[in-house]
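The structure appears right after this line, and notes come after that.
Omission of a single protein chain aside, the complex is shown with its protein chains in their original locations.
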Amino acid sequence: MTFLKYAVYRFFTMLLTLWIVSILVFTIINLPPGDYLSNQIAELRATGQAEGVAKAEFLRTEYALDRPIWEQYLIWVGFAPGPNGFSGLIQGDFGWSFEFDQPVGEIVGDALWLTVLVNLAAVLFVYVVALPLGVLAAAEAETWMDYTAGFVGYLGLATPNFLLALILFYYGHKYFDIPIGGLMDASFEGEPLSWAKFKSMATHLIVPTFVIGTAGAAAMMQRLRANMLDELSKPYVETARAKGLAPARLLTKYPLRMAFNPFVADIGNLLPAMVSGSVLVSVVLALPTIGPALLAALKSQDQFLAAFVLMFVALLTLVGTMISDLLLVLLDPRIRYGSRDT
Amino acid sequence: MSIQPDNRYVDAEAWSDETNISAPERADMDAPAWLLTWRKFKRHRIGLISGIFLLLCYLMLPIAGFIAPYTPNQRSADYLYAPPQSVELWHEGSFVGPYVYPITAEADLVNFRWTYTTDTSTPMPLEFFCEGADYNLFGLIPSDTHLFCAPPGATIFLWGSDRLGRDVFSRILYGAQLSLTVGLIGITVSFLLGITFGALAGYFGGRTDWIINRAIEILRSLPELPLWLALSAAVPSNWGPVAVFFIISIILGILDWPGLARAVRSKFLSLREEEFVKAAEMMGARPARIISRHLLPNFMSHLIASATLSIPAMILGETALSFLGLGLRAPAVSWGVMLNDAQNLASIEIYWWTAIPMLPIIIVVLAFNFLGDGLRASLDPYKG
Amino acid sequence: QQMPAPQESSFWQMEINQGHLPPIAERLPETPLIVDLPAKGRSFGRQGGTLRTMVSRAKDVRQMVVYGYARLVGYDTNYELYPDILRDIEIEEDRRFTMHLRPGHRWSDGAPFTSEDFRYWWEYVVNNEKITPTGPPEFMYVDGVLGSVTFPDAYTVVFEWPTANANFLPLLAQAAPPFIYRPAHYLRQFHGDLADPAALKLETRKARVKSWAALHNRRDSMYKFDNPQQPTLQPWINASGTTSRQVFVRNPYYHRIDARGVQLPYIDIVEMSIVGGGLVAAKANAGEADLQARGLDFPDISILKKGESDGGNYRTLLWGNGAASQIAIYPNLNFNDPVWREVMRDVRFRRALSMGIDRHMINRALYFGLALEGGMTALSSSPLFNRADLSMWATMDIDAANDLLDEMGLTERTPDGLRRLPDGRPMEFIVETAGERQEVENALAIVTDTWRDLGIKLVMRPLDRDILRNRVYAGVSMSAVWFGWDNGLPSASTSPMYLAPTNQEFFAWPKWGQYFQSGGEVGEAPDLPEAKRLLALSDQWNHSFDRDERRAIWAEMLDIHAEQQFAIGILSEAPQPVVVNKRLRNVPETAIWAFEPGAHFGVHRIDEFYFEDALQQVTQ
Partner (left out) sequence: MTSLLDVDALTIGFGMAPPVVSNVSFSVHAGETLALVGESGSGKTLSCRAILRILPETAQVRGGGITFNQPDGATDLLTCSSRHMRRIRGNRIAMIFQEPMRSLSPLHRLGNQVGEVLRIHRNLGGAETKRRVLAQFEKVGFADPERAWRSYPFEMSGGMRQRAMIAMAMVAEPELLIADEPTTALDVTTQAQVLGLIRSLQKDTGMAVILVTHDLGVVANMAQQVVVMNKGRVMESGGASGILGAPAHGYTKKLFAAAPMIPEVAQPGGALDRKDIILDLRNVSKTYTMRAGGWRKPVQIAACRDVNLQVVRGKTLAVVGESGSGKTTCARIALGAERPDPGGEVLFAPDRDDAPLPVHDMTRTQRTAFQRQAQMVFQDPYSSLSPRMRVQSAMIEPMQIHNIGSRSEQLEKAAEMLRWVGLDPDMLRRYPHAFSGGQRQRLSIARALTLDPRLLICDEPTSALDVSVQDQILTLLEDIRDRAALSYLFISHDLAVVARIADEVAVMRAGVIVEQAPPETLFYNPCHPYTRALIAAQPEPDLSRPIDLALVAKGAGSPASWPDRFRFEGADAPILRELDPGHLVRCHV
C-alpha cells in the first residue's frame, strides 16, 4: 500500500472511530444521575433564588433536555432537528454552557488558546529539556551528569504537582518575585499582545510550565536514555562513527531516530495532552485554561460544555494517533502494515 | 622470529595445526541465563545497593508496627504539630544511653501556632522492647511490643507530629505498607495488558492490529475524568478505603495500558521485520515464543524504564485522585495521604516536617530507578 | 438630615469635562441616602484607590452584587431591616407593601429608576411565558394566592397579598435577592413584544442563541452581574467589557453619600482576580489582596500571621463564622436502608452520637480552643440564643451514650466490639463529606476514636459536592457532614422555614423537604411528630405578626432541634480570617462572616471602606 493510500484509509478509519466515540462520550456524560439544570434548580431553591429557577426551566425546553436520551444525542450531533431546527456539532453549533451561561464555542474559544499556550510551553519544555538531557545521559551513562539529571527529574516526578507548585510559588515569589498563579498580570488581560504583556506571560508561565513539565520531562528523559543505550552499541552506529561524524550529529541522526520510535507512537497523546493533560494542575493553579472548565462542567454536569471538550479531546486523540501512525511509517521504513497471520 | 632478506617475517614460535577445542566447564555451561545476568548485575554497584535497600524496605513492611513507636492514628492531644525531636546519648558530659528531652506545648495565640519548650534538664532514656499501642504483626499476630518507645511523660517524635498529634515517623512506616504495595498492582495490571495487547498488535499486524488499535483509540479518547467522577459515586459506601483504592488502582491500570501498548506495538512493528525474527519463524517458533524471547528482550530497556517511571506515578496517583474524592483516605495511611495533608503553605513554611513524606517517596523512586538501570545494564549484551 | 453639598468625584472628572457625564448634583437622587458614619463609629474617607480581592471561579463576579449589597431594603449591622434603595416603605399588616422610590435616582447609565422598571419585571418578565415558562416566582404566592403589583405613580410600587407575607422583606434583603425590578429601558430592546423584530433577530443570531427569550435571559443578569452593558444600582459597575479581566468601577449614580457630601463608594475600583482555591492563602500572604475572606480558612491563619510578622502590608482580623455550626453531622432520616433508618430515627441514637463527640478536643486541635463547643442552634450573638440549647446533649459522656444505645436494644456486639444493628450487621456508620475541608476530615478522625468507644465504627467518605448532594437527595447516603444552617443569626422576624422540613437542602430530611417543595409530588411526607411540629410552628410563624409570639415560636423550634439533634453540631463560631490591607479603613475589627444574613461584607458596607492615602485616579 502506498503511503498516500494508507493515509486516506487511516483518515476514514478515524472518522468511524470518532463516531463511535461520540456515542460513548454522550452516554458517559449522561450516565450519572441528575443533570445540571435539576441540580441547579435544587440549589437555587435552597438559596431561595426564584429567578434562577425560571431561567433554568426555560433552558430545559430550549435545549430539548426533556426528550429521550437517544433523541438528545441525535440533536446534539446534528442528525435530527431540535426545537429550533438542525443545529448540532456537524452544523458547527456546540451547544450552550449552563454553568457559564454562554455558548460553548465562546467559552472554549477563549480558554483554548491559553490552554494550548500553557501546554505548548510545557511540551516544549519537555522536549527542550528531555531530548538533550536524555541523549546526554545516554552518551554519558553512569557518570555524575547522568545521575544528577536523573535525580532532578525524579525529584520533580516524586513531588505531588500541587505541593511542587506551592513550593515554587512561595519561594519563587519570596526570593525572585515570581508571580503567583494566573497566566498574565491582570492588567494585560484583553490587551493586544505587546512586549510587556509577553514578558508578563512568560514570567507567569515559569511555574506552570515547570510543574506540568517536570514529570513529563523526567519520564521522557529516562525512557529516551534507556532506548538510546540500546542503540548506541549497534554496528550501524560504529559505521557512522567511522565516517567521522561529530558526536552530536551522530547521536541525533542515527540512534536517536531509532530510539524515537516509542515516542512517535505516543504523539497520539501529545495533542490531546495539550488540552486535557494538565487538567488537575490547571485546576489547582487556577490557570484560565480549558481544564478547570472541563472539570467544573463535569462535576456540575454542564453537559454540552463537557461533551464538547471531551469530543474535542477525543478528536485530537484520534488525529494524534493517526499522525503518529503515519509518522511511524515515515520514521521507520521497515514498518509495513501487512498482516502476519497466515 | 626471523626477518628474511626480502623484509619477510616469519613467526618462529612453535605452531601446531590442532585447533584446541577444549571441553567446556559443565557447571559454567549449564548456568541458566538468569544466573549469568545476576552475576553481571552484582557488578552494578549502585543498582545492587538500591536493590538491597528496597528489599529491606519490603521486609520491613510486615513488622512496621514493631519498629514504629506509635500506631498510625494514635493522637497525642497535647502534642499538636510538635517539631522533630532528636535522640541523644550524652547528657552534660556523661553517657546516658539514647534519651530524649520532654517537651511541653503552648498555644501562641498571637501567631496562631503551637510553640514547644524543651526541658533540657531531665534526660529521659528511651525504653526498648516496651509495651505500647496494639498492632498486628504481619497483619495477623496481635502484639503490643515496640522496638522503642518514649518513657512515660516524654514523647518520641523523630520526625515531628502532625495536626492531630500523630507521629509522622510512625505514619511513614505504616504508610509504606500501602504505598509500596497497592500502587504496584496498578503498574502490574497496566504492564500486563499493555505488553500483551501491544505485542499482539505489533507482531501480528493486520486485522489484529486494527482491532486493538481501535480499542486503544477509543479507550484513549474516552474521558477519564467523568469516569472517575462516576466511579466515586458508584463505589459502595461501606467498602474500606483500602478496598476502594485497590479497585481504583486496578482500574487505573486497566485504563493506563494503551500508552504502553502503542509504544510496544510500534516498536514491534519494526522489530518483527528483523531478520532474526524471520529466522525464528522459519524454525517454527510460535508467536508466543517470538514475542517473549525475541521481541520483548529487545524492548526491555524501554519497559524497565517505563516501569520505574510508573512507580512514582502510582505512589502519588492517589493525591490526584483525592482531588476527586477517590484517593485513599483516613484512617488508611499512605505517603500520598500524608502529603495530601501537607498541601498547604503552612506545611511548607511553618510545619515543614509534615512534608517529610516526600523524602521516602523520592528515595524509593530513586532506588527503583537505579535498580532498573542496574537491570537494564545487566541485560545489555554489549556491556562486559 | 441636612443634605450636604455634593462633592464631585475626581474619578469621573474627565468624563464630566467632556460632557459625557452630568455633574454630581444631577447624578444624585433628590434625596440621597446620607450615611451617618460617626454614628457607626466610622471615619470619613476620601475617594480613590483600587481594592484587590480574589475569587476562585469566573462566575463569582456575582460576588460583587453580594458585597455591594445595594438592596431595596437591607440589613444594618444589627440585622435590622431598613430601606436602602427605597426612600421609604410602608407596611400594612405585613400584607401590603408600599414602596417609595427616590425621585431622581438613576441607573448606572443615567436612565431614571422608576416604577416602570418594576412594571417591566412584573409584566414583561415574570408574566411572560416565553421568558418565564413557570410563571411568577414562588414568593409571589402566599397560601397559594398570587399577590398583586400596582404602580400608582412613577415613584411608588405596591405589593399586596390577601394574607400576611412576612417573608417578603427579608427576601429582598437577601444576599442573593430576587430582583423585582429590571432596567426596562435597556432590556426592552431584547424583548420580543417590545423590540423591533428585525433588529432583535440580528441580535439573537449575533449572540448565538436560539430565541429572543434566550437572548433576553442572557442580557438580563442582575445577580450574575456578568453583562457590563446592563445598568445596575450597585455601588460598583462591571467594567470588564468582553474580556476576562474582572474590574469594577464606581457607579456615578450611586444613591449613597456621606455627611460631607462625598458620594460613596469611597473606593474607585475593585479588581477581582480569579485564583485557584488553594492559592488564595499564598497570594494573600504575598500581599496581593486588600480585602479577603473568601477562600481563607482557619488553618490559614498561622501562615497569614507569619506573613504579617514578616512585614506584610496587611492585618489578619478574626471574625466569627455566621453558619450555625462549623461542622455538623446530618444522619439521613430518609435513608433508603430501612434498618438503619429506623435506628437513626430513634432520638436516643442521635443523642448518643452527639454525646460521643469530644468537642473540646476538636476545638483545641483544630481551632486553638477559639470556637464555641456545642450543638447546632442560633449563634451567641443572635437575640434567639439560648445557652441551654447549645449544650443540650452536647457534652461528652461516653457512659451515658452507651447507656442510651443499650437502652435501644443495640447490645449485640461483633468480636471486635462493634455493636450490631437489629439485623445483625455491624454498625458501620458512613459519613459522607464534600471532601473540601481538611478540618472536617480531622474532626471526623477525632470523632472516629470516641465513637469507637460507643461500639460504632465511623467510615468517612469524601465525595464531590454535587455528587454528595445528589446522593443525599436520593436517600442513598447514610449521613453527611456539612455546615450548620447558613443563617446562624436569626431574629424573631427571620422566617424559621429552614428549621422545618421544608427543604431538601437540610441533609437530615431530604425527602421531607422535597415533599414540601414539590407540594407533595415527590419525596415523603414527614412522619416524626417532632418534624410535623416544626412544620406546624413554621406555618404558625408565617401567620403571626406578634413579635413575642414569633419569638416563642422560634424558641420552641430551636429547642426541638436541640432536643432532637436532627443535625449533630460539633462547634460554631470558628474564627474566620479576614485579610485587610493596613491602609484600608472602616473595616470592623470583629464581626460575623456570613452569607445569609449579611451578604458577607455586604452588611458591613464595603462602600464605606476607604484607603488611608488613596491614589486618585481618573478615567479616560
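Observations on the model:
The letters A, B and C name the chains in turn, as written, and every chain counts its residues from 1.
We adopt the following convention: a residue touches a chain if its C-beta (ideal position, glycine included) is under 8 Å from a C-beta of that chain, and two chains touch if they have at least 3 such contacts.
Just so it is clear, the structure is predicted and the values come from calculations on it, not from any experiment.
Interchain touches from the omitted chain, evaluated on the whole complex, reach A, B.
Where subunit B meets the omitted chain, the residues involved are 4, 6-11, 13, 15, 17, 19, 21-25, 28-31, 33, 36, 273-276, 278-286, 289, 293-294, 297-298, 300, 379, 381-384. Even with one chain removed from view, subunit A keeps its contact list with that chain: residues 2-4, 233-236, 238-246, 253-254, 257-258, 330-334.
Rule of thumb we're sticking to: only the chains that are shown with their structure count from here on.
We define each chain's centre as the mean of its Cα atoms; on that basis subunit B and subunit C are separated by 48 Å.
Between subunit A and subunit C the centroid-to-centroid distance comes to 38 Å (mean Cα coordinates, whole Å). For subunit A, residues touching at least two other chains, in rising order: 32, 162, 166, 170, 283-284, 299. The set of subunit B residues that touch two or more partner chains comprises 229, 233, 343-345, 349. For subunit A in complex with subunit C, the touching residues are 32-34, 39, 42-43, 45-55, 57-59, 61-62, 83-84, 87, 93, 96, 99-103, 105-106, 110, 162, 166, 169-170, 173, 180-182, 186-187, 189-190, 283-286, 288, 296, 299-301. By the touch criterion stated above, subunit C contacts subunit A in their complex at residues 56-59, 126, 131-134, 137-139, 171, 174, 176, 178-179, 207-211, 213-214, 217-218, 221-224, 226, 241-246, 271, 273-279, 282-283, 285-286, 288, 464-467, 469-470, 473-474, 486, 503-505, 517, 596.
Per the touch definition, subunit B reaches subunit C in the complex via residues 73, 75, 77, 80, 107, 109-113, 163-165, 229, 232-233, 237-238, 240, 322, 324-325, 329-331, 341, 343-346, 349-350.
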